[in-house]
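Apart from one protein chain that is not included, each protein chain of the complex appears where it belongs.
Up next is chain A:
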Amino acid sequence: MRMPEPDGAVIARKRAIVETLRTLVPGPGGVIFDEDELRAYETDGLTAYRQIPMIVVLPSSTAEVSAVLRYCHDEGIKIVPRGAGTGLSGGALPLADGITLGLSKLNRILEVDYPNRCVVTQPGVTNLGITRAVEAEGFYYAPDPSSQIACSIGGNIAENSGGVHCLKYGLTTNNVLGVEFVLMDGTVVRFGGKHLDAEGYDLLGVVTGSEGLLGIVTEVTVRILRKPATARALLLGFPSSEQAGDCVAEIIAAGIIPGGMEMMDKPAIHATEAFVHAGYPLDVEALLIVELDGPEAEVEHLIERVDAIARQQGATYHRASAGEAEREAFWSGRKNAFPAVGRISPDYLCMDGTIPRNRLPEVLARMREMSERYGLRVANVFHAGDGNLHPLILYDANKPDELARTEAFGAEILKLCVEVGGVLTGEHGVGVEKRDLMGAMFDETDLKQQQRLKCAFDPDQLLNPGKVFPQLHRCAELGRLHVHHGKLPFPDLPRF
C-alpha cells in the first residue's frame, strides 16, 4: 500500500516534538514514543497493513486534544486519529512521520437523560458501554457493529458504523444527535445537541463517516431507544440463494421490516455450525435468520406471516425460536461467522460491499466463478435486509503471493458490487483498504468535490492523509476555477 512519503525533517525533530507534547498532555502515559510501546499501535482491525507511528499521544480532555492539534497544525505535523483500533479498513493505520492521537482516555459517560432519551458521552466509551449504562431502565443504543464489545462510539462516528439491525433502526448517522468536534487548527465546535435537525448546513451529518479526515470527536450525544418488548427469530433454510433472496423481497413487499434479516451461504453455514453448533441445517444452500421485534402481539402475528411467506418461497427448513436461549443460539452462529471462518483457514479477508438485493444470485454466481479462477475459497454472510454483503476470502499469508491474489479477488468483488448498482463499502469504511478502488465508483470530478469539503475543514491536509482518496490534491489547486466564458447558453432552452 502506497502511503504519502514520510517527511524526514519531521522525523528528525521527534525528540523536540515529544518534549512539547509532554507539556501539552502532562498526565502519566499521555505521550508514547518508545519503539516497543509504539508497536501496540502499528495496526488496527485490518492487520495486513502495519506501520509503527512516530509518536502516540493519549489526551485526557478536549482542551488537550485542542492543544495537540493546534500545535501540530502550526508545526505541519500529521495526525492519525484512533478510537479502539477495531476498524476493518485501515483507517487508523499509522504514519511513520505522524502522531497517532488515541481517544482511549476519554472514556466516561457524562450524562444519561431519560426524559429526552439521549446519552452524552466521551468518545472512548464502547458502543456496548452505552447500552450497559441504560439497560437497567429498559433502554439501549441501536447500532450494533459486531465489534460492539470493543469498538468506541467515537470510532463509530468516524466510520458511520452499522450492524445487523440497520434496516429498521438505521446506521450511526441516524442515531447521533450531536458532537463536540475539534478542528485541525484546534478550534472546538459543536454540531447538534439534544435537539433535532441542523440550524445551518448539516455538518454533523458530514463529519459522521468522515473517517478521521475532518476533525476529532471529543464528545457525543446519541439517542437511546426503549428495548422492544420481545424478539423472536426464525431460522429458514432454502435449496438455493435465489429462493432465499426472493423470500426476503416477499417479506418486504408484504410491508414487514424485520429487526434483523441475515443470510449465510453454504460455506458460511458449515464453518459456523462446526464452530458453535448452533443447530443450523447443513443440507441447505442458503440460510436466513429473520428476527421480528416489538410488542408481543406484533411479533406473534408477524412470525406467522413470515413463516407462511417462507413456505411459499420453498423453504425446506424452518424453525421459530421458542425462547430467548434459542433465539440467541440462532444468532450465535451468525455472530461468530468471522472467527468460525478464521478456524478453517489460517487467514481471511473480510469484504464489505453493498448491492441492490435482487442482484444477489448473479453476484454469488460470479463470485463462485472468481473463487475458482483465483483458487481461493469464499464464504458469504449477508445483511439481507439492506444488501450489505460480507464475503470472507480464505487464504494463507505464509504462502507466497496468496495475500496479493486475495486482494485482487477482493477488489474484483467490490468492482462487481459497483457494476450491479451497489457501492464499495456498506459499513467498514474506505480507509486504506478501498482507497485505490474509489475510481470504480466515482469519477475525478466527484472525488475532487469531496476533497473540497476536506479543504474546508483541514486546508493543509494534515488529518489522516493517505486514507479514503487515491490521489491527494493541494487545496489551492482544488479551489481553482476554470472559467470558460461563452454565449448565453442554448437558445433552445425554454425561457419564460
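The rule is simple: a residue touches a chain if its C-beta (ideal position, glycine included) is under 8 Å from a C-beta of that chain, and two chains touch if they have at least 3 such contacts; residues count from 1.
Simple rule for what comes next: contacts and distances are computed from a predicted model.
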Candidate names "Nucleoside ABC transporter membrane protein", "ATP synthase subunit a", "Hydrogenase 2 operon protein HybA" or "Glycolate oxidase FAD binding subunit"; UniProt protein name, chain not shown: "Glycolate oxidase FAD binding subunit"
Option from A:187, A:312 or A:471 whose C-beta touches the chain left out: A:187
Sole residue of A:208, A:313 or A:464 that reaches the chain not shown, by the stated touch rule: A:208
Residue numbers in chain A that touch the chain omitted from display: 113-117, 138-139, 159-160, 162, 166-167, 170-171, 173-174, 183, 187-191, 193-206, 208-210, 226-229, 249-250, 252-253, 255-257, 294-298, 300-302, 354-358, 383, 386-388, 421-430, 434, 438, 441-442, 445-447, 449-450, 452-457, 468, 478-479, 481, 483-486, 488-490, 493-496
